[in-house]
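With one protein chain withheld, the remaining protein chains of the complex are depicted in position.
Per-chain numbering from 1; labels A and B assigned in written order.
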Amino acid sequence: MSDTTSVRQTPSAAGSGLPGGIFGEGTPTFLTTKVDFVVNWARRNSLWPMPFGTACCAIEMMASAASNNDLARFGMERMSFSPRQADVLICAGRVPYKLAPVLRRIWDQMPQPKWAVSMGACASSGGVFDAYSMVQGIDTIIPVDVYVPGCPPRPEALIYGLIMIQEKIRGETLGQHARNRAEDPAAVGRPRADAAEVEALSHPFGNSTNQNRASGLVPGIPTVRPGDRIP
Amino acid sequence: MSMEGGSGYKDVPGPAEETGALVSMPSGLERAHATVPVLKERFEDAFLRHEVVAGDEHVVFVARDRLYEVLQWLKTDPDHAYNFLSDVTAVDYGGGRPIQMVYQLYSIPHRRVLRVKAEVPLSDLEVDSVVPLWSAANWLEREVYDMFGVRFRNHPDLRRILMPEVYAEGHPLRKDFPLRGRFSRAEQTRRALAQAPEDYYIPSDFGPGRDFQVVGWQEVGGEPVPVKEGSAQERKASPPPASGSPPDPTRS
Partner (left out) sequence: MSKKTIELEVSRTPEMGMDFRPAPGPMQPVDLAEPDLQSERMLINVGPQHPATHGVLRLVLELDGETVVRCVPHIGYLHSSFEKLGEYRTWNQVIPLTDRMDYLAPLIYNCAYAMAVEKMMGVEVTERCKITRVIMMELDRIFSHLLWLGTWAIDVGAFTPFLYAFQQREKVYKLHEAYTGARITTSATRIGGMMSDMPEGWDVGVRKFINELPRTMDEIESLLSHNAIHIGRTQGVGVISAEDAIDMGLSGPNLRATGVPYDVRKDRPYYDYETYEFEVPIGEYGDCYDRYMVRLEEIRQSCRILHQALDRLPEGPMNVDDPRVILPSKTDLMNDMESMIHHFKLVMEGVKAPPGESHFSVEGSKGELGMYVVSDGGSKPVRWRVRPPSFVNLAAIPQLVEGGLLADVIMVNASLDIVLGEIDR
């Protein structure tokens, strides 16, 4: 497939003898450009986000759509509450295990091409919620393109993350697109990461190491759970 | 801290008594509660003890078997009329001690607060449901069942409320439940994604025999945490740490 083409004006306009084209008199009536560029330009500037808002980040997502930080400036005028018409999934907020199949199904229901933004610390890594009910990062469930840090991120940060999605689209080529975005139909509804990867991604870090020790899951370290304290 | 009867906290030399000068307790510590003496007189055998905590909060311990009777009287007696059930919860102190059921009552006409507690031994976690008295107890009791495993007799719809119906790892707020759950993260993710939310449209439709056949974490694979039998007794035997001793490394 050729990577360049020409875009001719419609015969009715070009052949009608009207003076000039879209740029005024004397300008050529056709443009040459790359298909990649045109397709990416179109995709990039009319992204429809699917707001998967659960917690605090959803409020900041609402703030970024409201008057002061007008998300519509960047072509995200229409929040698509149906995954069928959405291009980019914004996962804003904590995702417990009970919600994980819902998130996965919404991702599966979105048509290709699609992108995902993980907004906030909890969606990206579990955040402070290193506990029994929480998914430790949605990248164990769906592929994520952009992580927006913050707890919660400011609206500017979310907008910056979405601009990064736009930048990512700008760099894509149609030739590679199918390969990059190919999905195994058998993988629908399955975790994105395999068991080893889930373990690696959700390994405790920082302060949560202490929690893990207290939970008795790390062998060899004698621990006393808070329950064993005697008042 | 306690007015009468033995408080569980009574003998512990806590920081409060050592640095007593710093504690500014509100006045009126022994202010009588209008309901407690009447309650004691009426339910002599069911009334176990009475405590005043945090300055002015009155706590009444009653026998578990007569809990419903006591609460019914508190609600219906016109002189007391605790018509607003503020909260139902439970406390697990760990170490094999009984779970405390906590009922926080409020009387809108008399503007009076009372906390009623009942101790439920771990071997027999069952109390009477108070849903017939206050509808508000419905979800609150379901939450206690979900988090602590306390079963409520005569509850109209006792099933898990916050955790998934097929949750197999136990009751999370019990002290023997590890913070990160009993299964590995990979196993938890696999189980989560295998749920089908549409299986549970209206669970109560599935009749009284609605048993989700949840295989307990003890039976299935995963990595069950060994239950430390010894640790609780050892800790109980040792004296409570004085506040001057070096801090327990696991606490800080």
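In this text, a residue touches a chain if its C-beta (ideal position, glycine included) is under 8 Å from a C-beta of that chain, and two chains touch if they have at least 3 such contacts.
What you see is a predicted model; the values in this text were computed from it and never measured.
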Options A:71, A:88, A:106 or A:198, residue touching the unrepresented chain: A:106
Options B:39, B:85, B:101 or B:118, residue touching the unrepresented chain: B:85
Contacts of chain A with the absent chain, listed as residue ranges: 51-56, 58-60, 62-63, 66-68, 81, 93-94, 96, 98-99, 102, 105-106, 108-109, 122, 128-129, 131-134, 151-152, 154, 186, 188-190, 210-211, 214, 226, 229-231
Touch list for chain B against the chain that is not drawn: 1, 9, 12, 14-17, 19, 22-26, 53-55, 57, 59, 83-87, 89, 91-94, 102, 104, 108, 111, 113, 115, 134-140, 143, 147, 160-166, 168, 172-173, 177, 179, 190-191, 193-194, 196-207, 209-215, 220, 240, 243, 247, 251-252
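Methods note: only the chains that are shown with their structure count from here on.
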Averaged-CA centre spacing for the pair chain B and chain A, given as whole angstrom: 41
Contact set on chain B toward chain A in their complex: 8-9, 12, 92-95, 163-164, 169, 172, 174-182, 184-197, 223, 225-226, 228, 231-232, 235-236, 240, 248, 250-251
Residues of chain A defined as touching chain B within the complex: 97-98, 100-102, 104, 130-133, 135-136, 140-141, 189-191, 193-196, 198-199, 202, 204, 211-217, 223-231
